[in-house]
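Some chains have been omitted; the remaining ones sit where they do in the full complex.
Naming follows writing order (A, B and C), and every chain is counted from residue 1.
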Amino acid sequence: MTIRVTVWNENVHEQKNRLVASVYPEGIHGTIAEALNEDPAIRATTATLQEPEHGLTDDRLAQTDVLFWWGHCAHGEVADHVVDRVCNAVWSGMGLVFLHSAHFSKPFKRLMGSPCNLTWREAGERERLWITAPNHPITAGLSGHFELEHEEMYGEPFGVPEPLETVFVSWFAGGEVFRSGLTYRRGAGNIFYFRPGHETYPTYFDANVRRVMVNAAHWAANPAARIADPSAAPNVPVHEALEPIEERGPRLHEAGEAGYR
Amino acid sequence: MTIRVTVWNENVHEQKNRLVASVYPEGIHGTIAEALNEDPAIRATTATLQEPEHGLTDDRLAQTDVLFWWGHCAHGEVADHVVDRVCNAVWSGMGLVFLHSAHFSKPFKRLMGSPCNLTWREAGERERLWITAPNHPITAGLSGHFELEHEEMYGEPFGVPEPLETVFVSWFAGGEVFRSGLTYRRGAGNIFYFRPGHETYPTYFDANVRRVMVNAAHWAANPAARIADPSAAPNVPVHEALEPIEERGPRLHEAGEAGYR
Amino acid sequence: MTIRVTVWNENVHEQKNRLVASVYPEGIHGTIAEALNEDPAIRATTATLQEPEHGLTDDRLAQTDVLFWWGHCAHGEVADHVVDRVCNAVWSGMGLVFLHSAHFSKPFKRLMGSPCNLTWREAGERERLWITAPNHPITAGLSGHFELEHEEMYGEPFGVPEPLETVFVSWFAGGEVFRSGLTYRRGAGNIFYFRPGHETYPTYFDANVRRVMVNAAHWAANPAARIADPSAAPNVPVHEALEPIEERGPRLHEAGEAGYR
């Protein structure tokens, strides 16, 4: 079964900064999609902030098994109703892979329920990612560790909830560490945060990073049919109770009334 | 050290429904505060939706070690900027105990990052809460299980993230189960969800429920000083790096520039 | 890729108790293997306590992607060196599905590191299993809940560590609840505990139970190559350090010496 991936990028640095444009002439989204499409089991397309609805209509999300998200300087420009839509899609079963500075994106903060903050330094220093969950599907084909010679530093504390699994922890030349690969589940949706990918370095051309992204697409894809309304809170009336009970005592709701939200 | 608790209640049913008013003549908030104040180590006060800023100013939250939250029919009337403030206080270290229908409150949904939905039935049926984490601080003084003869049913699936700990699981006469006591941590804040407390039953007069609430106040209180800005993402400049590094390669940010949010 | 399953059963009740023999004429292991083999992607065989090495040689385990374990009255007869071998296989990547009374088996207790105790009653009462993790791979093809009209009761507290995920919670007619589907990871091995399956009831002929077991086999299988020595603790000598360091200060170990265990 083909995994349908949509790679979303704010696509701003590439338009405004000659350096970023030269590193990613196809845009960060283009490079990531190209990396994913090297796996014949994946069909990756792209969407950007500038498109109507940021390219993320209900229909597009319904056709997306896994969304990748890259954002940085334009987090605030992402429309709240699109964020709602993305969260809803995750809860219904869409996978979502957040990359690098997406730690401060609206959907990540919304899905984590926490500040998602960290410390940072842009010095092109060495990052070494250590696998902490050997033989995890996201680390398939890798072993031990891999290095990125030039990366932005992200340091702990990383303001996220305890993850389901810690898959990578990074070492930085300047002395910091960072939990750089974390899994979560929200509703029926699998979420992976993966740290690398500063816009001024060619990180998304790195073979190990590309491998992790391909693995993450496979891991995050949930083959189950989407949940139609992941926030539904159905009333189960007394006469439909699975065990015979009689209504007792006072009640607030009229029969057939919907619950409060 | 005294634990300063603020019991927040939307306080709407008590004003509009004669039955609820007769069960909780002091308001649900009043009864809960009274229960907590039976412990000399706790000083509980109340706040309600109707007060300016819903009674939850920055100053009030700064003076609150643990907030209790009860809401049901007026979730939508809670101002978003107050919700932001409450979440920020949690991240900085305030404890937060969500009761019953607060599962659909704005702060709970925001802090969980998930739908927080469930199934429900208002039939006054028997609920039996089983302790699943023996000797957990929240279960102090209890053992095995306790019963509430008349409660609203909440059924699984409960749309929340995997908790840190599952403390209670409920059995319902009509055939459902529910994870009715769950712990979380968001930033420096301890969060406890506790299921019982439908407005038409005298649940908050029950000795076991009161005991759990007192225990939860103790458990959720974080004696550490509050984190001033829990979302701060400080830059660590090259010359302040803990290990000697030299800046290498291109960069996007000017020296001293703040990060994007 | 075919998933190679070995279904292990102590196979004692079937030999000694006419009732159990009549319910499971092929043995519990035979029935489970037959259920799994209905999925063309699975090739299930069996092994029992009575075989040399209980049928679980190193070679057999190396050829097993997922082991299923059923035991009850003969836990104490399982040889400790076989238990070591099974745990080692799990750590190296073999999946392991523990069924019902295997909660007290040696491998389960060893892998959990906890008492694994519970309460129980053999009264043929109704069990209703509620899905608490919608769209989890282990629940594929199921929705909401399913019932077993006659089952042994297992009640909380269940003496296990907090799981990675709670997949099922059971309701029992006599008033108890139980976390009846739990996932864990130990080393590279995926572990699933699944509650139903008392030997005097035809539980393993139930379509929903069989579906869960097939799903669990798929979920637990780890396609990665086995880790050769999952307990290896290699020394990384100074001259092979990834960053240039000089040895400083005193040391206890001679160069090339192995660590203590």
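By our rule, contacts are C-beta pairs under 8 Å (C-beta built on N, C-alpha and C of every residue); 3 or more make two chains touch, one makes a residue touch a chain.
These numbers were taken from a predicted model, which means no experiment stands behind them.
Asks: If you could, jot down how many copies the complete complex is built from here, 3 of which are displayed.
Replies: Spelled out: 3 chains shown, and the full complex contains 4 copies.
The rule we apply is simple: only the chains that are shown with their structure count from here on.
Asks: Please identify the chain with the largest separation between its CA centroid and the CA centroid of subunit C.
Replies: B
Asks: Shared numbers divided by all numbers used: is that above or below half for subunit A and subunit B, i.e. same or different?
Replies: Homomeric contact, same residues on both sides for the most part.
Asks: With chain centres defined as C-alpha means, what is the inter-centre distance between subunit B and subunit C in Å?
Replies: About 36 Å, centre to centre.
Asks: With centres defined as the mean C-alpha position, give me the subunit A-subunit C separation in Å.
Replies: It comes to 31 Å between the two C-alpha centres.
Asks: Could you grab the centroid distance between subunit A and subunit B? Build each centroid from C-alpha atoms only and quote it in angstrom.
Replies: Distance between chain centres, rounded to whole Å: 26 Å.
Asks: Going by the touch rule set out above, which residues of subunit A reach two or more other chains?
Replies: Residues 164, 173, 185, 187, 242-243 of subunit A each touch two or more of the other chains.
Asks: Spell out the residues on subunit B that touch subunit C in their complex, using ranges where they run on.
Replies: Touching subunit C: residues 128, 130-134, 155-158, 162, 164-166, 169-172, 175-177, 179 of subunit B.
Asks: Using the touch rule from the top, collect the residues of subunit C that touch subunit A in their complex.
Replies: 93, 128, 133-135, 137, 140, 145, 147, 164-165, 173, 185, 187-188, 222-224, 227, 242-243
Asks: Write out the stretch or stretches of subunit A touching subunit B in their complex.
Replies: 13, 17, 19-20, 72-76, 87, 91, 101, 104, 110-125, 150, 153, 155, 159, 161-162, 164, 173-176, 184-187, 198-201, 230-238, 241-243, 245-253, 259-261
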